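The block underneath contains the structure these notes are about, expressed in structure tokens.
The complex appears here without one of its protein chains, the remainder shown in place.
All chains are identified by letter, namely A, B and C, in their written order; residue positions are counted from 1 within each chain.
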Amino acid sequence: MTVEKESTRTAAVVVQQSSRTAGRVLLSGGTVVALILLVLFFFLMRPDSFLSFVNVRNILYQVSILAIIAGAQTIVMVVGDFDLSVGATSSLAGSVAAALMLDEHSVGVAILAGLAVGLAVGLVNGVLIAYLNLSAFVATLATMTSVIGLAYLVTAGTTLFGMPPEFTQLGQGRLLTIPMPVYFAIAISLVIWAMLRFTTVGRRWHAIGGNVEVARLSGVNVRFARLLAFTLAGFVSAIGGILLAARLGSASAEQGGDNMMFSVAAVFLGMTVIRSGAANLGGTMIGVAIIGVMSNGLNILGVNAYVQQVVTGLIIIAAVTLSSLKTRER
Amino acid sequence: MTVEKESTRTAAVVVQQSSRTAGRVLLSGGTVVALILLVLFFFLMRPDSFLSFVNVRNILYQVSILAIIAGAQTIVMVVGDFDLSVGATSSLAGSVAAALMLDEHSVGVAILAGLAVGLAVGLVNGVLIAYLNLSAFVATLATMTSVIGLAYLVTAGTTLFGMPPEFTQLGQGRLLTIPMPVYFAIAISLVIWAMLRFTTVGRRWHAIGGNVEVARLSGVNVRFARLLAFTLAGFVSAIGGILLAARLGSASAEQGGDNMMFSVAAVFLGMTVIRSGAANLGGTMIGVAIIGVMSNGLNILGVNAYVQQVVTGLIIIAAVTLSSLKTRER
Amino acid sequence: MTLAEGRPEVAASVSSTAPALEAVDIVKSFDGVHALKGVRLSVAPGEIHALLGENGAGKSTLIKIVTGLYAPDSGEIRREGHAVGFANVRAAHHAGIVALYQELSIVPTISVAENVLLGEQLPGRAGIVDGRALRRRAKEQLERLNQRISLRKLAGDLSPVQQTMVAVARALATDARVLILDEPTASLTDTEIREVFAVLRSLRNEGVAIVYVSHRLEEVFELCDRLTIMRNGETIVTKDVADTTIDEVISTMVGRSAGSLYPERGTATTDVVLTAEHLEGRRVKDVSFTAHAGEVLGIGGLAGSGRSELLRLLAGAQHYRSGTVTVDGAPLRRRSPVGRVLDAGVALVPEERRSQGVMLGASIQDNVALANIATISRAGWVSGSRIAQIAKHGMADLQIKARSARQPVGELSGGNQQKVVLAKMLARRPKVLLMDEPTRGIDVGTKAEIYRLIRELADSGTAVIAVSSELPELIGMSDRILIMHEGSIAGEVPADGADEELLLSYAYGRSHEHEQAE
Partner (left out) sequence: SGGDSGGGTGDGDEALKVIAFTSGNQTPVGAWWVKAVQEKADELGWDLTMIQGDFDFQKMNPAVESAIGQGADVILDGYTDVSSIGSIVTAAQDAGIPIFSIDAGTEPSDAFAVNITTDQQQIVDQTVEALDESVGGLDGKTVMVIGHDPHAGIRMRAGLAVEALEEAGATVVGGEPQQVTSPATGRTEALNFVSDYLSANPDGLDAVWAGWDDAALGAAQGLAEGGSSAKVTGVDALSESIAAIEADGNMLATIEQPWPSILDQLVELVQAYEADGTLPDENFVAVDATLVTKDNAAEITPSDKLG
């Protein structure tokens, strides 16, 4: 993050310049190496089933919502911030959409309302952070708290269910035997990737994340760009939440809760993939894949859920440490 | 956080210098004002009960463990970092202590073991962050995950109970009608406060948090000081967790979970209290008080639990925004 | 202390002792840029030794090597005759070598007293700081500098001058036997400079070896015993101050006939492109001037005279309190952001390349594209081919040496980094190009290229306004020169045939004498 980048700027450059050996280039792929090792390990343990079409599809299905929310997190982290409210926002959006459908509103209206809710939460985050200069951590922590509360109010604390099949098909339908959310995740990831890479606003975000002062002196409207990043993150989180509701056929206030931590972890894992150490969508997807493969593989091996948790933390540390060797001072 | 501090350092200093008016001094107390307003509001709503001795004692009892864990968080945040693992560490320490007592070990041994566990987790965090240069966020996120897993393993996923009364007395006993944890919280807060303020290591932490590069170039051993901060935070979290187990007469893997978010929120609230905008123990305690008063007051008013959550987020935003007006550019 | 204050005695004692600090044949390169090419420096106990040289000569790098911040590629550091090597700043501290680094000042969030004693063993016992002793010691240090700054204040609340004095006090508070000060007085006023000098003299008399880096030669001649001049990473000469003159030093420092470096001057037009009227900033006071199409307007002055701020005000990077800026006859709105000013045709190549000019982690083409988002995009979508094109043009026009347009800027040499900043702004085809220290940290060959570029731009009708601290450069590249002194324009001189001495005298605010003399 910017923290270290700024403070040890001189040192970082020295290190970058003084030592670029082949070994380091290899290490820079530490996270990718970690993913490959994981896949190999599980494949060797379960050669017949782990890499089967059915199981790969299964993994893709399982990570599709996380991929979308991690995409939202990537946008914000490209700009050098955090968004702790992505999970809560997704739950609220799913709950609002579900509640409206149960209240006899059309699927279209309900989805639009859910998306609008996400947009609104993102906008609030953006205003608090870009214009009122609150720290991203405290602002999104606060909105997260309020938004979870709102989600409880919308669901009255229960699990909403019984949405029309046109809706649940979005999450459970299949095309060529592949579940719909996988397509959505791919499409949204591609859009975010293209947006970050090929649009003017994407360039501005990168510039702000790279060096906010350089960006400002190059004519970038920093505040507006940050506002936009948070707003978009809210919107994308809402898509994730609505899809999750469709996928589960139900909506509750905290069903997207764990996506927040996992999304941050995925982006951090992905940041180690590229040389500049910035958040990037490709890396995020590798992070998502690591999380998905880890959980599926450990499940298939029948590893106890608690041991799984211990191992998850260790693998994250191992992957990041592996990669951080190359950028010691960053 | 350091992000903004570093990048707009010059600007911040300039702004600080150019405008120090009376109005600003008043605003700088925004968080204190927020606390006073909250207390006043609840007092007016429930004049007979809110400020009664019994209820004030009750609030103190309720926030005492959070106060200890927020103290741990303060240490780390003085240095300019985060520790997301404080809650998990406290749960693990409490669980280990409880498990040992149920396993017929003496109370003393069990407590020492719990403290050692906290120290160890803190040490791991410190090494990962100070020596392996992992970002504090990702390192403590990973240890948090692993540590929760360990706590589940230690408790076998259940709630351990039936610890000897010598132990539970630490959490439930009273002295002059005031529950013991209140004394512990006060004592630990005083120690941390004094440590941050009067000891050489405390002063170094402040220097590192203020400008890590200047500190390093002035000969401060930055790595060791950061290691120490994380280690101590782990240790103090363990005290909190052991007391929580004594206080509840039980230990489970997630019973300290929400203390993490609340501790960060409390420190952030407290950072707005002083001019330099640094984490500080006095401010943290005001943050803890806001959280405690808010929750107790809303309960006394019988506000719906979900509405409480919405309001909690709003109050945090209001308090921080109020104070941030003074330090626009920090 | 039996030694009387004064130079001769000290100089005598110098010759009889082993050097307190010696740097022998130090070589250091940063990925292709040879910062130091075999530097020698020898400082005796009880002397103040000036280290002089142009920007980028390698002075700061040498200091960082001596104090363990960088490792030298080759060469040796000797402390009292013994070879030493420090792994970090603390190790150097332990050996009695302490530096006050350039542009590094205070920790804003802690008290003045703590800043003064930062990095020192704090007074007290068993790890408990004795606050009263801390403040007493800090107070003593500040009193030596005649500073009456409240010790409990946050250092961030001090004025810039006070902050610098606190930083100086910190360096002086160490019981260092070798004290290195890298441009400590750059942002100080005369009064403070006096106080600093008094302390340095008394330290010298106590036998401390002092290395003093400064661009203010008058100071050097007043304070120092000996001087070492560096140029392009080499030591040229070490002399007793008494045996030389400012003129000799300047010509040694510059080391070449300036003429050949600079292209022929063009013919400036009289079309006014930019007018500044009564600009007031933080330091800038009532500045008015005009810039014409096709001219290179140089701005000179001492460090801290407000040149950079003036450019920042013009570029919208900082808002002016009052005054007007007019570009091509159209007044700019006050508080216009950089983007708006850029659109009006005014582009800034900022002073601090690393923190303001380039994104080190991003590629050349991404850096160039940043200021040209409108040209490289249609309907919000960026065209990869346009970026490649714009980057290719820039790289060709400016002869940027790089593997490809996708190479990260952080891997380029300083000169090429600077060219990337230029390419970024030139692609905007600005009517007015503001350049702050356009050649800082750039080697001689590259400098000539940049001067040529500046001239080409001017010839194509751009108004170039360039700030420079190097007088030969200022004279060589400009058509007309404005000299700033304490925020105002102290004088205007046509560059052709301008005399360095005259410029310097304006810069020092002694304009009257010279005007009368002429």
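As a convention for this text, a residue touches a chain if its C-beta (ideal position, glycine included) is under 8 Å from a C-beta of that chain, and two chains touch if they have at least 3 such contacts.
Here the structure is a predicted model, which means the values were calculated and not measured.
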Legend entry - For the chain not depicted, the shown chains it touches: A, B
Legend entry - Sole contact to the chain not displayed, among B:Ile192, B:Ala207, B:Val220 or B:Leu244: B:Leu244
Legend entry - Absent chain, residues of chain A that touch it: 46, 49-50, 52, 54-55, 57-58, 61-62, 152, 157-159, 161-162, 172, 179, 248-250, 252, 254-255, 257-258, 295-296, 299-300, 302, 304-306, 309
Legend entry - For chain B, the residues touching the chain missing from this view: 54-55, 57-58, 61-62, 65-66, 152, 156-163, 168, 171-172, 179, 244, 247-250, 252-255, 258-259, 295-296, 299, 305
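Just so it is clear, only the chains that are shown with their structure count from here on.
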Inset, instruction - Between chain A and chain C, tell me the centre distance in angstrom, where each centre is the average of that chain's C-alpha atoms. - result: 43
Inset, instruction - Quick one: which residues in chain B touch 2 or more of the other chains? - result: 211, 213
Inset, instruction - Provide the list of chain C residues touching at least two other chains, using ranges where the numbers run on. - result: none
Inset, instruction - Write out the stretch or stretches of chain C touching chain A in their complex. - result: 30-31, 70, 315, 317, 337-339, 341-343, 348, 350, 354-362, 366, 369-371, 373-374, 377, 380-382, 384, 408, 410-411, 424
Inset, instruction - Could you pull out which chain B residues touch chain C in their complex? - result: 9, 12-14, 16-18, 20, 198-203, 206-207, 209-211, 213-221, 275-278
Legend entry - chain B - residues contacting chain A, complex: 1-4, 6-8, 80, 82, 128, 132-135, 137-139, 141-150, 152-153, 157, 211-213, 261, 264-265, 268-269, 304-314, 316-317, 320-321, 324, 327-330
